[in-house]
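Inspection log for the structure reproduced underneath, given as structure tokens.
Shown here: the complex without one of its protein chains, the others still in place.
Labels for the chains are A and B, by order of writing; each one numbers its residues from 1.
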Amino acid sequence: MGEFLILLVSTALVNNVVLIKFLGLCPFMGVSKNTESALGMGMATTFVITLATAATWILEAWLLQPLGLGYLRILTFILVIAATVQFVEMVVKKSSPELYQALGIYLPLITTNCAVLGIALLNVMEKSSFVHSMVAGFGSALGFTLVLLIFAGLRERLALARVPAAFVGAPIGFVLASLLALAFMGFSGLNLK
Amino acid sequence: MGLMEKIFALLEHGPGEHWGVHPDDRKRPAADAPVRILPLPERLHVPLQQHIGAAARPIVLVGQKVLKGQLLAEAQGVTSANIHASTSGTITAIGEITAPHPSGLPCAAITITADGEDRWIETEPAVDPFSLAPKDIAARIAAAGVVGLGGATFPSALKLGLGLRAKIHTLILNGGECEPYLSCDDRLMRDFAAEIVDGVRIMLHATGAQKAQIGIEDNKPEAIAAMTTAARKYAEITVCPVPARYPMGSEKHLFSALTGQEVPADGRTTDLGALVHNVGTAWAVHEALRNNRPLVERIVTVNGSAIAFPGNIRVPVGALVEDVLAYASLKEEPARLVMGGPMMGSLLPHTRVPVVKGSSGILALTAAEAAAYDPGPCIRCSSCVRACPVGLLPLEMSARIATSDLNGAVDLGLKDCIACGCCSFVCPSHIPLVHYFNHAKGELAAQGRTQLRNEAAKRLAVARAERIERDTREKAEAAARRKAERMAQKAAEAAAAAAAGNTTASEVTT
Partner (left out) sequence: MIAAILSLTLLGIALGFGLGFAAKKFAVEVDANVAEIEALMPGTNCGQCGFPGCSGAAAALASGTASPTVCPPGGKALIQALAAKLGVSVDLSGVADEGPKIAAVQEEICIGCCRCLKDCPTDAIVGAAKQIHAVMREACTGCEACVDRCPTGAITMDPVPMTLQHWVWPKPLSEGAKAWA
């Protein structure tokens, strides 16, 4: 149990997928205008990452490894991820049209979100157990959601601030992101034992 | 005091203990000078709308001679008030004049050229108000065109009726006069204490309330003394000094100060059994009921460093600000002209603006007093949060309004803002916070009006579509009917012809 907790904190905070590994920056800048859609995006991505981690682990352990098809890894992984994203898109469209509108192009883009593929590939490289992989995948996704939410909250405040004309929009967003990344680097000194 | 103790103290007393600001009141020496009477100007411009609600409808004609107190325009609709002639003379125009309003837009007004006699219209002798039913008192007050003289100018008869229906137990008289510079209510209470107390007793009778409390800020000791003496005979009327603090004159705040109860944001004082009226209104009620005199003049404070002889002046409604300023004489050209108090009054575009029923003061401020600064960035000191008497977050609301997020400001309580100006007053960055709120409220009201208009248009369009459909249907039906009739007629003719043919034939045969 303690081991899983450490794993969760390690993947969510210490090795944060966005701010430490710099994966999934596209939705991080794109869907962080307000906290509501950020939370929706975070939850959708969490769902996709967790499901994709499970599916890819099974694929790797039962298909690719036994048949020696390691070279098909990226191809099959993307296939599975794309299918999962399609599924999530349908569910979101049905259950919350507002969220569907707000996420817009970024929802189908989860398919090509490097965080999803990256986490799946990293997990497979680790050659860890199924549960271990699942916890690691879920922790990373949680870290992604957390960072997205914090950043969206900051940008909501930023929208009220008077920003010098040259920095309006994305530039000040990147300045903010770098400050947030600096803050998350503080977790690297965390003693988990 | 440690931080925790401070937090506990705040939790115990609530933020309500801290509200408001303490501006330098600058009421004297104007408050101590005896009331002067404005020499009758040559012309008076009486606006048709001097109250909240619909403008009154003129019932006089150009060229008509009128006497002082004669009805010029009658109330139109439920929320409206009668307008009377403030002097005797001839109606020379029914046109427009600049309204005492920050927009500087014109409003409809009746111009009276005074004949100099200032003769009152003959009235029947006044009856004892205590022999009248509350309904009749309200009717007489409405006929006299009395409106709330505290500044909101809500028709007083309506408000008394509201109190009667709500079965209020306390009548609160607002003698707070918390705005700096102003002393018209102070002067009225000093000089007409007995009349005000009489008006209060009539209002008690008209609302069915058991007791009256007259709240007066403790920076007016003379007024407190005069009112206490005048109210001594009546056990149901008490004079209650309240601490001087702006905006004590806000009815919810005066109510809280007197009763210790807080009025909910979406409620009124009548929900808690109290009705708040201005002391000036009590005087106007006395005049209306005891002397049959409508509201045609008021005491106006003329103050500010640009005025040579500051003081209080009795001014007929419709006199121009320039007449009043000429009488009080200007020492220097004022940098800013304000009608009302410096906190909530409206900036005047020029001096050719009439004095109306709700004009409490005319301020001619010098550049040093007006002190216009360029706004700087918000430093998040939260001075405005502490000052806000209704417990809002002015800095957050203004930031949202600045980025056109009006609904965000409404979520933070914009609709509870009373536009008292405390936030702008304390802001060290000189951000015009209350200006933001006034802008947002106006913008929201405009959006509401557009919405109503759109809904009305939709109804009209639907009605038109229905009408066109009905018309075509009826036309088709009428055509079918006519066709049927023609056929029937033809058949009848044919039958008749046949019958006629038969008869002739039979005739021939016989």
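Basically, contacts are C-beta pairs under 8 Å (C-beta built on N, C-alpha and C of every residue); 3 or more make two chains touch, one makes a residue touch a chain.
Everything quoted here is computed from the prediction, not taken from an experiment.
Peer 1: Would you indicate which residue among B:Ala133, B:Ala308, B:Ala371 or B:Ala463 is in contact with the undisplayed chain?
Peer 2: B:Ala463
Peer 1: Of B:Arg57, B:Lys135, B:Lys415 or B:Arg449, which one is in contact with the hidden chain?
Peer 2: Residue touching the absent chain, from the options given: B:Arg449.
Peer 1: Considering the entire assembly, which residues of subunit B contact the chain that has been omitted?
Peer 2: 49, 99, 101-103, 105, 107, 374-378, 401-402, 404, 407, 429, 431-432, 435-436, 438-439, 442-443, 445-451, 453-454, 456-458, 460-464
Peer 1: By the contact criterion defined above, which parts of subunit A meet the unshown chain? Give residue numbers in ascending order.
Peer 2: Output for subunit A: 33, 59, 63, 67, 69, 72, 75-76, 79-80, 83, 86-87, 90-91, 93-94, 97-102, 162, 164-165.
Going forward, only the chains that are shown with their structure count from here on.
Peer 1: Per the centroid of Cα atoms for each chain, what is the distance between subunit A and subunit B, given in Å?
Peer 2: About 58 Å, centre to centre.
Peer 1: Quick check: in the complex, which residue numbers of subunit A touch subunit B?
Peer 2: These residues of subunit A touch subunit B: 159-162.
Peer 1: In their complex, what parts of subunit B are in touch with subunit A?
Peer 2: Per the touch definition, subunit B meets subunit A at residues 377, 396, 399-400, 402-403, 405.
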